[in-house]
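Here the structure comes first, spelled out in structure tokens, and everything after it is commentary.
One protein chain is absent from this view; the other protein chains keep their places.
Right after this comes chain A.
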Amino acid sequence: MTGPVLVLVEPEEGRASLVSREALTFARQLGDPVHALVLGAATEAALQDCREQGAAVVHEATNPELGRYAAAAWGTALAQAAGEAKAPVVLAGGTPRGTEVLAHLAARYGQPMAANVVQVVQADPLEVERQVAGGSVLERVRVNTPGILTVAGHAVAPEPAPAAGAGELRRYEARLRPGDLRAQVVRTEARSGGDSSALTGARVVVGAGRGAGGPDGFGAVDALASRLGGAVGVSRVVTSLGWRPHHEQVGQTGSRIAPEVYIACGISGAIQHWAGCASSKTIIAINTDAEAPMVTKADYAVIGDMHEVIPAILEELG
């Protein structure tokens, strides 16, 4: 493939987000050079992240209207950067935003988009493997040029490039089109009546699934979470049965957690749940079924009834 691979970089606390750094690492498998696009003024730390990931050029597209998120406007800025860079491949991390903006780009170009790619099968003509069915199946697809891809979270680890990129800064104003701001965020509200930030930031998460048995089956789970100074996370079965609120759900359509330890009680470990807890440092499963995926994927397991095991843990903790 001739021409640079352009990566949309999303900011996170002043840096390039973890998923964007993964996408930059992934981009290096697809071609050389790698370019990055940052929307709005790039911080020095974000630039440093892009350089460390081997980016030869960082495009910085600014426009006062980009301050409030509008996916179509981001799509326009990305299309402009892809044009300036003459990039045959554009990619982003498979976050809600990355996916949305790339879908806008694909719709605008009338090109296919491959979502949740995990590996390059061959570079020319481009063939990739991507996750389907919530990540439990891999699909091989042919991608036309310009190739538009999102990279599945944690498909690769963010490795610094063997040699840092020059990270030459190219600044320009994003030329938005009429209509780009028809759907723009008008208000951002912190969550009220339930806060999943406690869950996403917790050092310890005690999870419970269908094994809890009902809305009354969480007493010991709550007690263990508070004894360990942590938060409660649940599976989707639990929220869809109305046993607990949605903001406690961990998984693909819930929160993604990364605690020091996740204690998953009575949870089977379906791929969609796993998507939300895989970044936990240590996973301990408590399950009656020794063959449950949560058990076989965990670091430690206790085989048994959570209603007997958790009280025993509480007693042991004193």
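General remarks:
Following the convention adopted for this analysis, contacts are C-beta pairs under 8 Å (C-beta built on N, C-alpha and C of every residue); 3 or more make two chains touch, one makes a residue touch a chain; residues count from 1.
Definition applied: contacts and distances are computed from a predicted model.
Per UniProt, the protein behind the absent chain is "Electron transfer flavoprotein beta subunit"; the candidates were "Na+/H+ antiporter subunit B", "Sugar ABC transporter substrate-binding protein", "GMC family oxidoreductase" or "Electron transfer flavoprotein beta subunit". For the chain left out of this panel, the touching residue among A:Ala56, A:Val141 or A:Ala164 is A:Val141.
Checked against the full complex, the one of A:Thr145, A:Thr200 or A:Ser279 touching the unshown chain is A:Thr200.
In the full complex, chain A touches the omitted chain through residues 69, 71-72, 96, 99-100, 103-104, 106-108, 110, 112-116, 127, 131-134, 136-144, 150, 179, 182-192, 196-197, 200, 203-204, 228-230, 236, 240, 242, 246, 249, 253-256, 260-261, 270, 272, 281-282, 284-285, 290, 293, 295-305, 308-309, 311-313, 315-317.
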